[in-house]
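What you see is the complex with one protein chain gone and the rest in place.
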Amino acid sequence: MSSRFPSRRRALVVALALVAGLGCERETRRFREVPPTAMPDASLRLSSINPGPPVPDVPSRSGYVENAYAVSEGKRLFAQFNCVGCHAQGGGAMGPPLMDDEWIYGAEPQNIFATIVQGRPNGMPAYGPRLATSQVWQLAAYIRSMSGRVRKDVAPGRADAMQATAQEQATTEQRPVESTTPPNSERP
Amino acid sequence: MQFPGEHSAHGPAGPQALLLDRLGDLLYGIAAVVFVLVVTALLVAAFRRRPNGEGMDDPARERRMAMAVASAAGATVATLVAVLFLSFGSGKRLTGTPPPDAIQIRVTGRQWFWDVEYRDSLPSRWATTANEIHVPVGRPVVFQLRSTDVIHSFWVPNLGVKRDMIPGQETSIWFQADTPGVYRGQCAEFCGYQHAKMSFLVVAEPPDRFAVWLDRQRDTARTPTDSLARRGQEVFLASTCVMCHAIQGTPAGSRVGPNLTHLASRRTIAAGTLPNTRGHLAGWIIDPQQIKPGVRMPPNALAPDDLQALLAYLESLR
Partner (left out) sequence: MTTGTGTGPDPVTINPLDPVTLERERRELQRSWSPGPGLWGWLTNVDHKSVAVRYIVTAFVFFLLGGIQAGLMRLQLARPENRLLGPDEYSQIFSTHGTTMMFLFAVPIVTAVGLYLVPLMIGTRNVAFPRLNLYGYYVYLIGGALLYTGLLLNTGPEAGWFSYVPLSGPEFSPGKRSDVYAQTVTFTEISALITSVEIIVTVFKQRAPGMSLNRIPLFVWAQLVAAFMIMFAMPWVATASMFLAMDRLVGTHLFNPAEGGDPLLWQHLFWFFGHPEVYIIFVPALGFVSSIVSGMTGRPIFGYPIMVVALVVTGFMSFGLWVHHMFATGIPQLSESFFSAMSMMIAIPTGVQIFCWTATIWSGRPRFRVPFLFVLGFVVVFIIGGFTGVMVASVPYDVQAHDTFFVVAHLHYVLLGGMVFPLFGAAYYWLPKVTGRMLDERLGRWHFWLFFIGVNLTFFPMHQLGLDGMTRRVYTYLPETGWGPLNLVASLGALTIAASVAVFLVNLVRSRRGGAPAGDDPWDGPTLEWATSSPPPPYNFHLLPTVRSRTPLWKRESDAPVVTGLRTDMREILVTTMLDAEPDNRMRLPEPTIWPLLAALATGVTFIALIFTPWGLPIGAVLITVAFIGWGWPSPKEHELQLREEREG
């Protein structure tokens, strides 16, 4: 790279930084999160409509959704904390499916966070005081991957167990449908 | 109390370890002798003073050297064959079928601790504990080894046992402890972030004390008597602890983390990493990542009063 082509060198540096940025976030292993146990943000919303002027969205904790370690930990916790007991491997049983595009209480990570922490009517327990904040974010990130909404290089591969579901990295994306009415199965 | 326990292949505490120690000494001795011979020959060959008239082409010397090389090769073959038979003999003595009166202990390696289960013909007499294994002195013990995640390896140097724990298979190894003591074992197959601190203790004690210990392990947890410990139990059941740890006799039944039913009876916590004292336990509960970064247990923020109550409760779990 000679000084006659500064733009080429700059472009290379920018490219390297971008690649570094992508690589770093996926591969960071964050072992410590500031405790306390999980409590949802007061500004969390379930719907995008509100009276008055538009309210800015709460920023998503994207760090977890782009972090392979977090998603992988979420997968482990999903099995170990028995989410499969109600949600099966995402197909739903007593609880609603998590791998489809219907999200009753919002599909963003912070919405899933709130759902896990606060509990929901018709059977979702409130895990608030019993899960560490980092664990809830990891679960939320994994749950997003179940509907294919996590980058393919971040999403986990097949589990080292009997196969009950497709590997998340090969799941096609299920874009959430904005819905405030409960799904058919839950209508009286 | 001895922390962290003996952990050397040179301190045999049972017949298997003794056999291995002796074999090791013999092999080392043979190696030392051969080393001295070969290096001496080499150095003499290099540094010997050569008489002035000595020529390079000397058929008689070539023949002598051929005989020397052949003899050395023959001696090498003989030594290696002897070592091989020595090794086979020791191996046979180590791995014969265990005697029928052997105690069976199931150990499951998990990232990064050890689930220990003492079974019985009556399921109500099964005992589950973690990270500390007691065995009676003078009686053969069979370990049935499994893993639920990655390959671990169960190694106790003083007792001469090492066997990999491979997911999808059950492996087993047996031994006998003849000398009472506390022996430290460590995972011997790289298994992730906290492989370095995945240890356990094997406590070899006289059979009567072992029986008392085992009986106590079979019991459910003591109901806390004083109010602080009772409050501690409530804290345990109301916070993150209950998601991963089991305490028999309470609603806590999760098998994600080590069983804590008789936590206070153990010499160490955190898979042999810390002595089991109040201070260490408090530090471990508040921030395990500081001590073992990457371990599965998250930091837990507890109010100081809650923490004190919890500690009082855990200390009551003898």
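For reference, chains read A and B in written order, and residue numbers begin at 1 within each chain.
The definition used in the following text is that a residue touches a chain if its C-beta (ideal position, glycine included) is under 8 Å from a C-beta of that chain, and two chains touch if they have at least 3 such contacts.
Everything numeric in this text was worked out from a predicted model, so none of it was measured.
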| item | value |
| --- | --- |
| Candidate in contact with the missing chain, chosen from B:Arg106, B:His134 or B:Arg163 | B:Arg163 |
| Touching the absent chain when the full complex is considered, from B:Thr108, B:Gln217, B:Ser239 or B:Thr273 | B:Thr273 |
| Residues belonging to subunit A that touch the chain removed from view | 19-20, 23-24, 26-29, 31, 68-69, 71-72, 75, 152-154, 156-163, 166-167, 170 |
| For subunit B, the residues touching the chain missing from this view | 3-4, 7-10, 19-20, 23-24, 27-28, 31, 34-35, 38-39, 41-46, 48, 50, 56, 58, 61-62, 65-66, 68-69, 72-73, 76-77, 80, 83-84, 86-88, 90-92, 94-95, 111, 149-151, 153, 155, 157, 160-164, 166-169, 171-173, 184, 186-197, 273, 293-294 |
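Convention: only the chains that are shown with their structure count from here on.
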| item | value |
| --- | --- |
| Centre distance in Å when subunit A and subunit B are each reduced to the mean of their C-alpha atoms | 39 |
| Residues of subunit A touching subunit B in the complex | 29, 31-37, 80-81, 129-132, 134-135, 160 |
| Touching residues (chain side subunit B, partner subunit A) in the complex | 149, 167, 193, 238-240, 242-244, 254, 256, 287, 289-290, 293-295, 298-301 |
